[in-house]
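Missing here is one protein chain; the remaining ones are kept as they sit in the complex.
Labels A and B are assigned to the chains in the order they are written; within every chain, residues are numbered from 1.
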Amino acid sequence: MKRMLTRLAGVASILLLTTQMASADGKLSLYNWGDYINPELIDAFSKEYKVDVTLDTYSTNEEMLARIQAGASGYDLVWPSVHMHDIMQKLGLLQAAHPNQMPGWENIDKAALRSHEDPQGDYCLPYAWGAVGILYNKKLIPDLKSWRQFFDYAKANPGKVTMLDDLRETLGVGLIMTGSSVNSRNPEEIEKAEAFIMQQKPNIGAFRYDVIPLVTSGDIAAGHYYVGGVLNVLQNPDLLGFVIPEEGATMYQEDVCLLEGAPNSENAELFMQFLMRPENAAKNSERLTNGVVNTAAVSLLPDNLKTNPSINPSPEVRAKLQIFEDLGKDLRVYTRAWDRIKTN
Amino acid sequence: MNRILSSFKIFPSVFNIYGFLFLAFLYMPLALIVLYSFNANPINIAVWTGFTFDWYRTIFGGAAVETTFDSAFSESPQRIFEVVKNSFLVAVSAATIATVIGTATAIALARYKFFGKRFYQTLLLLPILIPDIVLGIALLVFFVGVGFELGLLTIIIGHVTFLSSYVFVVVSARLAGMDTTLEQASADLGAGPFTTFRRVTLPQIMPGVVGGFLLAFIISLDDVVITYFIAGVGSQTLPLFILAMMRRGLRPQITALAVLILVFSFVVATVGLLLRNRKS
Partner (left out) sequence: MITGKTVQSRKTQALLLLLSPITILLGAFFLIPLGIMVVYSFLEPGLYGGVEWTWYPYNYGRIIGWPLNDYETFEPIYLSIFLSSLKIASLTVIFSLLICYPAAFWVSRMSERRKSFVLFLITLPFFANLLVRIYAWLLLLRPTGFINMALQSIGLVAQPLDMLFSSFAVIVGMVYIFTPFMFLPIYANVEKLDYSLVRASQDLGATPLQTFLRVILPLTLPGIAGGSIIVFIPALGNFIVPSFLGGSKVQMTGNLIERSFLQSRDWPFGAALALLIMASVVLVVMFQVVRSSRAQARGAA
């Protein structure tokens, strides 16, 4: 028995040693959203450059920021949303990777340089963008076009819709419906938005992210969701639909950023260049069903993506999409409104 | 007369039915997971459409991921292997260290009289008693505050903190039921404390020590909450991995993975419980 214990201790120390030895060179650690990169790209990159790529995932910007601030310094690249890119750059958590001097930069849509802190693309590479709309089950709602319809359906069928468990997204819908900017700092406007969501709350089944299986199985009829849900719509066009509501919607964009103190910055820069190749950007978009920021990749997309009104919306629809900005201390007004919504 | 006592005899069947329902309540949900993990229906796990091994195959890399519905983001076998490796590394290291510390403490408290013994007895129960979330965030603010980089090492330390208490409880129970005359005889015969410990005490408490180790091992392997707060770079463990998968939605692959974990935990726990209950 004692021998067993010592042997186990031995195994543990060997395991510790091997994990340390593996971190010698030819590595790249990515810290990305869950389901936010085509796994084939990672495989292709690691084969082409003989680099051992690891991928960890997070589910909110805040979680990522908290972990990076908590000293998670072993990562090379992160995928913050634009407002988080601004925050991280202000906090000195990023280093300039100069994607604007890399081959392939000419393909990047300059309209995608949305960061206030980084207007020239000295720091981060725009990655992908998309709208946040509604994923719905066509058997339960044959044709959905607007938030109005979404909330009316919920009123008639309480509990059969979900909204995102994200304070800015869901309060953002409230702001859109009450005619304010999703970046409002005016407490009265935020109060109105809160009241709007509160009014709907009895009819909302849950605040969740995991809506795809629930909508597919018909457990719920419609859910506030990201354009990434179009992947499932394309697999099941008779059953599922995705729409950017007429009233307008929020949009997101993530940038790929190099972290300060990244242990493998050379490989990270290679990876940025790799992502800029049009065929890779297209391959990524096929899997993520996101909007592309790579103008050369658009022509490589399959038709059903190129013409999809949610992925590649018309200029009129694009004009109705709003992107989040960093609110600094005013975020607390939102936090409190959100706490009240979730409680009452 | 003796109506309550006789009621046990009159209604044994009522009691047995109740007991059966009680066990059904405990096992039905687990049995259903096992059943569903073989269901071919990719859209709704609860609607049976046929038998399949596909979900298990995606875990081991046998099935082509592309062919299965909603599996565009099925986790790759390499990724699963990596988090399993992390989990085992943490569980083996943390349980080993906690077994040494917990056993030493149990012996000290059972065999010595000293000032502050009651303080230690209470202190040792606290890591088990306080809600996980409190310990998790206390460790988080501590590690961040002192500039300790979050990673596998912080997870191991965090686990040792509460696992030592579990080992202490298990080994103490063993020591309490142990005959001390042999130890005294050994000391009377001139053996030093260390020899007495190695030759007499340790063999007698060994089932408790191994039982404590296995208990600690399983608890570490399954811990979600504390690990959730103190995990860092590349240190995702299996439970955190499943947590992230569950947040993204119910998928058949999770069910299969859950069954594998269930089977493994039950095997280890069975060995541990048998050892703990074995009479010396």
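Rule of thumb we're sticking to: a residue touches a chain if its C-beta (ideal position, glycine included) is under 8 Å from a C-beta of that chain, and two chains touch if they have at least 3 such contacts.
Note that the structure is predicted; figures quoted are calculated from it, not measured.
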| item | value |
| --- | --- |
| Touching the absent chain when the full complex is considered, from B:105, B:186 or B:235 | B:105 |
| Footprint left on chain A by the chain that the document does not show | 60, 62-63, 65-66, 69, 87, 91, 159, 162, 165, 167, 204-208, 214, 217-219, 328-329, 331-332, 335-336, 339-340, 342-344 |
| Footprint left on chain B by the chain that the document does not show | 1-5, 7-8, 12, 15-16, 18-19, 22-23, 25-27, 29-30, 32-33, 36, 44-47, 100-102, 104-105, 107-108, 112, 114, 120, 123-124, 126-127, 129-135, 137-142, 144-145, 157-158, 160-161, 164, 168, 192-193, 218, 222, 224-225, 229, 239, 242-243, 246, 250, 254-255, 258, 261-262, 265-266, 268-270, 273, 277 |
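Here is the rule we go by: only the chains that are shown with their structure count from here on.
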| item | value |
| --- | --- |
| Inter-centroid spacing, chain B versus chain A (mean Cα positions, whole Å) | 34 |
| Residue numbers on chain A that touch chain B, as the complex places them | 1-2, 4-5, 8-9, 11-12, 15-16, 19, 29, 31, 34-35, 39, 54-57, 59, 67, 69-75, 209-214, 216-218, 231-232, 235, 287 |
| Touch list for chain B against partner chain A, complex | 43-44, 69-70, 72-73, 76, 79, 82, 85, 88-89, 92-93, 96, 99, 140, 143-144, 147-152, 202, 206, 209-210, 213, 232-234, 236, 244, 246-251 |
